[in-house]
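I am attaching a structure below and will ask some questions about it afterwards.
One chain of protein is taken out of this complex; the other chains stay put.
And then subunit A:
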């Protein structure tokens, strides 16, 4: 908590900050889970018409994109990751946008950083060290990411190890089989164990929506994960055939809202994978604001799992600051 306060140089507007009560979960309510009905065509229409209903231009657009930067979980999750690669990423997380651009936008004193850095367990300690003093949390993907098919006790030990290394956020993957076979109790129990293993670290439940296929499955898995105590629900590992989409986002946000309606608890949302263009992330932000409200635009309740998105935002911001179109190589690599 203290660290977080430090890294937000200027207090975020009302509603931001980690001052929401944590989600401790509730008993599994099977009737509620099974009662979910999502009409695909209706959901598609909502998503399809949104870009025509909401847009931001000029200063507003720059502000929204900067806000998106503060919500990015800057991520590297590749087999060829190395210590040096992770350090480079952490440096980028500390200074995601060139200072001169921030200055030109009148945002130079806001201490803009990304929301977190997201790595495999092996690099947690490297990242924690590289980010020391920045207040930027390290998130570790866990529980046999991305397929989540290692033994359950191994998953729990992996979480504990990452927490011990200083990870403040754990991105777990659920066992898709539990969803596909309708074994909601097993999903709930698994998630409960993950939540407990995390201790004070926040847990993001990756549903791997691309594997779940139907929106009904996504809705049910979202609810069960929240009932079992997820602090965030997250779309994808980035490794499924289909990753974050506005469509699954709509459904997951509505489940977050339904959970809040019933429990009063605000659960966060993290789309991941496939969001690489500035104009795409704006649509996610619009959906957050429209479906959940202003509070969900801050990093406490919104994260974006992305690696190449930042580079496109940087170009847009430079264009806004200078009036001339930018190029990738004008911005430091992350």
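The rule we apply is simple: a residue touches a chain if its C-beta (ideal position, glycine included) is under 8 Å from a C-beta of that chain, and two chains touch if they have at least 3 such contacts; residues count from 1.
Rule of thumb we're sticking to: contacts and distances are computed from a predicted model.
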The complex has one chain missing from view, so what does its UniProt entry call it, picking from "Glutamyl-tRNA(Gln) amidotransferase subunit A", "Ferredoxin", "Phosphopeptide-binding protein" or "Aldehyde dehydrogenase (NAD+)"?
"Aldehyde dehydrogenase (NAD+)"
Hidden-chain contact residue, picked from the options A:38, A:72, A:167 or A:311:
A:38
Of A:72, A:297 or A:311, the one touching the omitted chain in the full complex:
A:297
Determine and list the subunit A residues touching the chain excluded from the picture.
12-13, 37-46, 49, 52-64, 66-67, 104-107, 110, 214-216, 254, 289-290, 294, 297
